[in-house]
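Of the protein chains in this complex, all but one are displayed in their positions.
A and B label the chains in the order they appear, each numbered from 1.
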Amino acid sequence: MVRMTFSTAAMALGTTLLCALPVAAETFRWAGTTDPQTMDPHAVNAAPVLSFLNNVYEGLVRRGPEMGIEPSLATSWEALPDGAGWRFTLREGVTFHDGAAFNADDVIFSYERAISEPSDVKSWFASITEVVRVDDFTVDFLTSAPNPLFPGSIANFMILDADWATTNSADLPARDAENHATRNANGTGPFVLSSRDPGIETRLTPHAGWWDSAQHNVTEAVFTPIGNPATGLAALLSGEIDFISPIPLQDVEQVESRDGFKVLAGLETRVIMLGFGHDHDTLKYSDETNDTNPFLDPRVRLAVAQAIEVDTIDRVIMRGAAEPASQLLPAGLSGFSDEHADRPDFDAEAAKALLAEAGYADGFSFGLMCTNDRYINDEAVCRAVASMLARIGVTANVNAMPVRGYWDELRADNFDMYLLGWSPGTFDAEHPIRFLAHTPTERLGTWNFGGYSSARIDELLEPIQQEIDEAARQAMIDEVAGILQQDVAYVPLYTEPLIWAMKDSIDVVQRPDNFFMLRWVSVN
Amino acid sequence: MMLARLKRSEGIWLFSRSPAALLAAIVTLVIVLGALLAPWIAPTNPYDLASFSLIDGLLPPVWEAGGDARFVLGTDDQGRDMLSSILYGARLSLSIAAMAMAVALVLGVGLGLAAGYFGGRFDAIVMRIADVQLALPAILTALLIDGISRGILPRDLHDDLRIAVITLAIALSLWVNFARTARASVFVERNKDYVQAAIMMGQHPLRIMLRHILPNIVGPLLVIATVDLASAILLEATLSFLGVGLPADSPSLGTLIRIGMQYLLSGEWWILWIPTLFLVVLVVAINLLGDFLRNLFNPSLR
């Protein structure tokens, strides 16, 4: 079983909340920057959608306040003999919002829908060969190779009612045109979608027939997307909304200083890092004419790591809310080990010496690609990095752009160095190895834009995915972490903070994946 | 005619009658000089990454508690000196606005004169292009031009060309006024005796336009140019606010305000309000000058 040991201030809050009994019932209004683009749980694999829909739909398993996997539509699960797959025992007596009963057919239907061609969540089932209905309340997910991670990887695999979807011609996820499931929902979750006005307002009401006992006291929940941060904060301070996430770091003090408001600050599971063009022969954006790529030399990459004062970036730009990172996944997640928990010390002199040793005593210039609307203060961080590198004689030409064209540029290799944030979707160390460290192929290393390649890491990925013995698995993960650090494949900077702001009267649980779960909200 | 009148110092006489205009002229002059001389008078160079340090970030202006004498107007989130950023910002904003205005002027007047003079199909085409232009708000024009330049220019060039792209976008949303004024004036002047005479004498159309028609509209064009200079500055700021403007390492006034917006509530008021105030003062001054010029060239409105 995958267990989390993630600790944030929110956890204590969460536990007290779980004991509190619901009091007066209330309408709860909350806002975020992005509207979930669809109500279809299989059409888009993106955090705003999955986070929102987890209030409406449920999976076989779900994540608790501390990210631990707990029973949901399945009451228990066990590995089939010889690593042949997993058997899930389903919960009986569960009803969908329209009153239909839940059983194994809905699971099979949802699985087939999720692996259908237009689905965006196919990758979750890459290891599944077949799903077998054993009886009304037992389902087997068969795998080609042992997959110990599987139950933990499908917390966002949401189950819809087979009859409802078929009757409304929503058998397949909507891709280019909408279908009934784009704006309507019929799940088993704690909240029913009562009205949907895309981009404007979405309303939810509690599901009276929910199988679990409700810990919230919300009678109606209203979600409004507010794109402009200043407007969102004004809406909170004027009392028009009860909760907003995220708020800009620089406004935390302002919110806390006002009577009747509070801020919940924790760490998200996203690590912000710098990547290099490992497979570039030359620099693309250098002011000098040259025919080399200095970043091919690990000493230069180490110099970069040593020249960046992450503590100062944290203090000034992130207002002390971030936490310096040493690996591609945040401390505390499954598979993180203390073995490689140190990042290179800030030492500008040593960095200069390394540069001189590598033959770049006079420095060089290059292009640093950045987003300016994707991560918290991303552009400011890039500019700070450029300013710190300037002090060891290396000139970074910062190109900060909106995320809308960013991935395209990176895929076209238009960078010498780039900024990347990575949140492991499975909350396990295997995820960044699969996407960021493995040599790029059609299916693996798809976000390894710089083409970093290590034969040993490629070799280790599959055993890591299949190893059941925790210690043996951890040893392999540690080996990968060691290689990545040794090679300075990436320069991890910090773990991104998570800032929620709300009225004093609101109690919530802040889960590190930044999912907002209405079932833990209480309005006092 | 107009120029002659200016020469007879009537303009200067008028200035003395209008203290607001005089003040506006002085303010504009000071800001323009400050912007032009930024590289020599600014305490630091905000483009030079090594000249500032994150450690000096978010310092308040010198008169506030915690201020630092090195940074009279405080520092931004990167530790850049606000005063230097503003001077360099004004330099960039003013040059973009002036260039945009110049492009719009040449393009608009040229097309307007030609359309008015030749009339017929050419006139119709130009005026319909003007309609298309008016149909696309400036932000859309900017986005379109930005997108197209990204598509057709080599990738490593388009960062360097961002300023040109913004300038072009602003220019394209401003030329219509010039064109309409020029065209209308041609309609009026073309039928006058001296122009007819010039046509009879077989003078080249270009010569007729430049010698006989253009001088008549110098006044109105100057007024439009002044007012458009102000709109161009505002437009650049708005484009930056909407995120289609200049990148943050080219601190125009608009970019400074965009960055400052993040500090609206946070207590670091100087990052937003000092550049905003500066921008507003500059634009008000230029607009006042525009008003003054309007009165000067259109004495009947006095």
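Note that in this section a contact is a pair of C-beta atoms (placed from the backbone, for glycine too) under 8 Å apart; a residue touches a chain by one contact, two chains touch by 3 or more.
As a convention for this text, contacts and distances are computed from a predicted model.
Enquirer: Consult the UniProt record of the chain that does not appear here and report its protein name from "LutB/LldF family L-lactate oxidation iron-sulfur protein", "Cytochrome b N-terminal domain-containing protein", "ABC transporter permease" or "Sarcosine oxidase subunit gamma".
Expert: Of "LutB/LldF family L-lactate oxidation iron-sulfur protein", "Cytochrome b N-terminal domain-containing protein", "ABC transporter permease" or "Sarcosine oxidase subunit gamma", the absent chain's UniProt record names it "ABC transporter permease".
Enquirer: Using the document's definition of touch, tell me which of A:85, A:335 or A:425 contacts the absent chain.
Expert: Of the listed residues, the one touching the omitted chain is A:425.
Enquirer: Which of B:181, B:238 or B:255 sits in contact with the chain that's absent?
Expert: B:238
Enquirer: Would you mind spotting which of B:198, B:230, B:274 or B:293 touches the chain that isn't drawn?
Expert: B:230
Enquirer: Tell me which residue among A:38, A:286, A:306 or A:485 touches the hidden chain in the full complex.
Expert: With A:38, A:286, A:306 or A:485 as choices, the missing chain is touched by A:38.
Enquirer: Provide the residue numbers of chain A that touch the chain removed from this figure.
Expert: 35, 37-38, 43-46, 117, 120-124, 174-179, 182-183, 197-201, 224-228, 230-232, 234-235, 237-240, 373, 402, 404-405, 407-408, 425, 435, 442-443, 446-447
Enquirer: Tell me which stretches of chain B touch the chain missing from the display.
Expert: That gives, for chain B, the contact residues 20, 124, 128-129, 131-132, 134-137, 139-140, 143-144, 147-148, 150-152, 230, 234, 237-238, 241-242, 244, 257, 261, 264, 276, 279-280, 283-284, 287-288, 291, 300-302.
Methods note: only the chains that are shown with their structure count from here on.
Enquirer: Using the average of all C-alpha atoms in each chain as its centre, how far is it in Å between chain A and chain B?
Expert: Taking the mean C-alpha position of each chain, the two centres sit 44 Å apart.
Enquirer: For the complex, give me every residue of chain B touching chain A.
Expert: 48-50, 52-55, 57-58, 77-79, 150, 155-156, 159, 243, 247-249, 261-268
Enquirer: List the residues on chain A that touch chain B in their complex, please.
Expert: 229-230, 233, 248, 250-251, 253-254, 284-285, 309, 312-313, 316-317, 367, 372-373, 377, 379-380, 383-384, 386-391, 395-402, 405, 409, 412, 414
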